[in-house]
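Step one of this worksheet: look at the structure below.
For this view, one protein chain was removed and the others were kept in their places.
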Amino acid sequence: MAVKDQLAALEAERNYEHPIYDVLARFPGLDIATTSVDALLEWGAKNSLWIFPMATSCCGIEFMAAAASRVDLDRMGTIVRGTPRQCDVMVVAGTITVKMAPRVKRLWDQMPEPKWCIAMGSCAISGDFYRDIYSVIPGIDIVVPVDVYIPGCPPNPESLMAGMMRLQERVSLKRAGKPVPKDERPETHDKTIVPKIGRFEDRIAKDPNDRTTRLQELSARTLKVQGLELPDESGE
Amino acid sequence: MSAVEARVAQLEEIFLRFELKAESDADNKTGGPLVPRARHYELAQALKEAGWTSYVAVVASHWLEEKKGETVVDVEHFEVATALRSVGAGTLVAKWRVRLELNEDIDSLFPLFAGADWQEREQYDLVGVSFKGHPDLRRLMMPDEWVGHPLRKDYAIETGCAPWR
Partner (left out) sequence: MAVAETPPAAPVTPAAQATPIAPVTQVAASTGPLVPSGPPRDGPIPPIRAARTPRTDCKPTKAFVPEPHLDLSTYEADADLMTLSLGPQHPSTHGVFRVVLYLDGEQIVKAVPYPGYLHRGVEKLCEKLMASNITPIIDKNDYVAPMTNEQAVNMAFESLMGVEVPVRARYLRTVLAETQRVASHLLWLGTFGMDLGGALGGGTSLFMWCFRERELILDLFENLTGCRFHYNTHTVGGNRHDVPAGWPEMLHRTLGAIDERLDQYLGMLEHPIFSARTKGVGVIDADLALELGLTGPLLRASGVDHDLRRDAPYHAYAEVDLKVFVEDAGDCWARSKVRIEEMRESIRISRILVDNLPPGPICSTKPLKMVGQHKLPPGQVYVGIETPRGELGTWLIGGGANKGSSPYRLKIRSPSLHACAVIPYVLPGCSLSDAIAILGSLDPVMGEVDR
C-alpha cells in the first residue's frame, strides 16, 4: 500500500479531533512528525499553562477541587506552582482586600511575560456582595489586567475548566499574532446580585435628617472618601 | 444536683458577691448584668478561680443613644461584653457587660487569659475601645495606617482607602 493510502486510512480511523493533527503529518511506523515551528510552539504554549493560584478564600477551595482527583486540571498540561516566577497564568480565586491588593500587584509583576490572568468567582470579578465594603476591592481588574472572567459564587470546577479552555484559545491567537478578543467584564444586574445595602446617596436622599446618616456623611468627609459625590454643604 | 445546676448556683453566688443579679439562662437575653468599670477585672479573676477557665469572647459595641426610662437621649457610649466558659461537664457561659464613656478605657484581661490578646486587638481595631494594660495594642485586621474604626455606627460602610477603592 502506498504511503498516501496508509495516511488516508489513518485519517479515516482517527476518532478524535485534536488540533495538532491538523498540522502534523504522521508517517506510519516512524515516530517522526513534521510541522512548522510556529505551530509547534503554539501547541506547546497553550498546553503548558502553569498556574499561580492566588487562592484567597472560598473560591480557592473550588480551585483545589478542580486540581484534585475528579476534575483534574492537570490533564490540560497545567501545573500548580507556588512561586510566580515559574508561572504563566494567575488565577485570582477569592476576595481581594485592601491589605492584599498591593501583594497581588507585586506577585503579578514578578511573573514573566507572556502572562495571563483569570478572575475566578464574583469576588474577583466585581467584589460580589462585599462590593460596597470598606476593605474589599470591587473587582480585581483595578489591580491587574484580566483576560478571562469566570462567574459564579463559587464557579464549579467544570466552569474553571471551561475558562481554561477559553484562555487556551486566546493563547493560540496571541501566538499566531492575531488580535485577541477582550472578555467583557460581566455586568452585575441592578436587581439581582448586589443587595441594596444603601449607599450614602440613597440614604441621604431617603431621609436627610437621619442622625446616623448625617454622622456617617461627616466621617466620610473627614476621611476624604474617594469617588464620593456628596451634596455640597457650603452652597446651602 | 446535676453538673449544670451546680454551675448555675456557683455563678449566682459569685455574682451575688459582686452585688449583681444573675439571670437564669432561659430568659437571659440581656447579655448579662452591667458591671462597674472598676470591678471588671476583679470579676474576671474571681470567675477564673471558680473554674471559668476558657476565654470565649469580648464584644464591643458602639451606641449613639441610650434609653433613660421612657425617653431616648443622645449619649454616645460603648458597651463591652465579656464571656467566659467553664470547661467539661455542665459547661456554662458567664457573661457580663461594662458601659464605657467615649474617652474611657477598660482593663485588659490579657494578664488572666492569653486568649484575650487578639480579641481585644480586634475590638480596638474595629470599634475603637482601648484596653488598659494590653502589651501590644495594635490594629489586627486593618492596615496600620488606616483611619477610623469601621464598626462604629458613624462609619459609613463604603468608606474607602485610596488608591484601591
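For clarity, chains are labelled A and B in written order, and residue numbers in each chain start from 1.
Definition applied: a residue touches a chain if its C-beta (ideal position, glycine included) is under 8 Å from a C-beta of that chain, and two chains touch if they have at least 3 such contacts.
In this text the structure is predicted, and so the values were computed from the model without any measurement.
Chemist: Of the listed residues A:73, A:91 or A:136, which contacts the missing chain in the full complex?
Modeler: A:136
Chemist: In terms of residues, what is the contact footprint of the unshown chain on chain A?
Modeler: 53-58, 60-62, 64-65, 68-70, 82, 94-95, 97, 99-100, 103, 107, 129-130, 133-136, 153-154, 156, 195, 197-198
Chemist: Would you write out the residues of chain B that touch the absent chain, in ascending order?
Modeler: Contacting residues on chain B, toward the hidden partner: 28-32, 53-57, 59, 61, 81, 83, 85, 87-93, 95, 97, 113-115, 117-119, 122, 126, 135-136, 139-143, 150-151, 157.
Simple rule for what comes next: only the chains that are shown with their structure count from here on.
Chemist: Let me have the rounded angstrom distance from the C-alpha centre of chain A over to the C-alpha centre of chain B, please.
Modeler: Distance between chain centres: 42 Å.
Chemist: State the interface residues of chain A toward chain B in the complex, per the touch definition above.
Modeler: Answer in residue numbers: 98-99, 101, 132-138, 142-143, 197, 199-200, 211-212, 215-220, 223, 225-228.
Chemist: In their shared complex, at which residues does chain B touch chain A?
Modeler: Spelled out, the residues of chain B in touch with chain A are 64, 74, 141-143, 147-148, 150, 153-165.
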